[in-house]
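Working notes for the structure below.
Missing here is one protein chain; the remaining ones are kept as they sit in the complex.
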Amino acid sequence: MRSHPVFLLYGIVVIGLLAFAQYRGFTMSRVNEQKVVPKTVRDNPGAYRSHYGFYPRYIGGK
Amino acid sequence: MSSSAVSPPVVKAKALYCPHCGGPVQLRGFAHTLSAVCPQCGSILDTSTPLVHVLQEAQARERIEPKVPLGSRGKLDNVEYEVIGFQTRTIVVDGQPYSWDEYLLFNPYRGFAYLSEYQGHWNVIHTLPLIPDMVPRAGKNAVRLEGRTFIHFQRSVAETTYVLGEFPWRAHVGETAQVDDFVSPPLVVSAETTEEEVVWSRGEYRSGADIWKAFGLHGSPPRAVGVYENQPSPYGGNIGSLWRMYLAFLVVMAALMFGFVVTAEYKPVFHQEYVLSPGAKVAPSFVTPVFDVTGHTSSVRIDIRTDLENSWAYFGLSLINDRTGQAFDFGREVSYYHGREDGEDWSEGSPRDSATVPAVPPGRYYLRIEPELNEKQTFSDMRYEIDVRRGLPSWGLFALAAGLLLIPPIIGTIRRGSFEAARWRESDYAPSITLGGSD
Partner (left out) sequence: MSQPVANCPQCGAPVQFRWSGSVQTVCDFCHSILVRTDVDVTKVGTVADLPPDASPLQIGSEGQFEGKPFTVIGRIIYEYEFGGWNEWHIVFSDSTSGWLADAQLEYDVSFAKTDGPQPPPADQVYRGHAFDIDGRRYEVTSITKAHYKGVQGELPFQYWDKEDVLFADLRTNDGRFGTIDYSENPPLLFFGRAATFDELRLKNLREFEGWR
């Protein structure tokens, strides 16, 4: 352990970040796009166009 | 009481006059010196008898200036030495000559030592009053000393090709010895075999900076070129400890993950079942009732389970904070196909999928769901359920962390491997293919 103090520090930092990320619920998934959505969406969900709205069509399958 | 005529209490340094040119020759080695090179004419003189005579005529080649001048004094391992002799020794490997320099160091109480230099690599060498045990090791010869194993590196016949200063033997140009080097970096054990005897010695690698500092020399030492046989690896013989540390990190991370898994709430937050009929003209979007997401900021997992068969459906989802209006948008596709062909069942995809929203603060939320069916292939209603839960640890992050921590040991191992390969390329043996070496 003594002979690689930099690696020890690096490991502590990485593990610390891992612990923090797990606690805060970070993930690797691509979930994004946070914006302020008007209250009216509750009444009229169809009016809301999410940024993610241009979802790719799955052309394929069997 | 000793006779002062024979053994004076203070031994005086000797000087004599060269029988060839008459110039003065100082003898720093007192009565140990058996041969000395006249600094004026270059003749090698035999000083073993009171009648000094020429042992070998002056060397025809150009005079070499030793990098550490004759007469320099320095402290090595807490012992003061004076440089009294210098020789260049040459070996021939695959038709190529390689030469190194050896400096004879003298202390009137502790005796002689040697300083060798090759391409900027230095070694401090002392003779050993013993014969180390020979052990075979991985197809090569090796010796054991001080609890270490020294692996055979090179055998060569060394010829003295230049001399300056004094020696406690009748040194001359052309004398040869078979040299065997056994290495355990930063040490080397050598056997020098002549007709008369075998002398074993132990050398320790030093940097040019160490030598310059020890002898108080000006300027900079010659730059080290390449990797020398017993040069210590800067990547440490303890690559093993780097990997052990990695293993320790993995164990800590696994324990951490175990802790998170065990304490994960995975609390059910919302659950609802729905039916979607094909043929809807406009993609129907709707919102769920508001539900509570509790606890500290952590992930929220949304599972979608359907009863799809041989079709696909797409779900556009938004998790919206009722109070702040903050929205997390994501989409998930579910596709599932299966059948039987040539007597074998096959399947592709899955009738369920999930999404994990990271770092969702506690609060009141609702989902906006926009499901879409594959019109071409779906002829019946799709039943699906949305299940929202709180707080599951991410294995992806664990894998990322494990990968990040893997970088230094891998880089270290590769670098060490290439350093050791460079070392052994200079030996009598083909370079190692593996990343190994002696630990």
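Quick notes
A and B are the chain letters, set down in written order, and residue numbers restart from 1 in every chain.
The working rule: a contact is a pair of C-beta atoms (placed from the backbone, for glycine too) under 8 Å apart; a residue touches a chain by one contact, two chains touch by 3 or more.
Not measured: the values here are computed from a predicted model.
Taking every chain of the complex into account, the chain not shown here touches B. Listed by residue number, the positions of chain B touching the unshown chain are 1-3, 5-14, 29-32, 34, 48, 80, 107-112, 127, 129-133, 144, 168-170, 196-198.
Just so it is clear, only the chains that are shown with their structure count from here on.
Distance between chain A and chain B, defined via averaged C-alpha coordinates, is recorded as 37 Å.
Across the interface of their complex, chain A is touched by residues 236, 238, 241-242, 245-246, 249, 252-253, 256-257, 260, 282, 285-287, 296-300, 310-312, 314, 316, 318, 320, 322, 324-331, 333, 335, 337, 339, 348-349, 355-360, 366, 368, 370, 374, 377, 391, 393-394, 396-398, 400-401, 404-405, 408-409 of chain B. On chain A, the positions that touch chain B within their shared complex are 1, 3-4, 7-8, 10-11, 14-15, 17-19, 21-39, 41-42, 45-46, 48, 50-53, 55, 57-58, 61-62.
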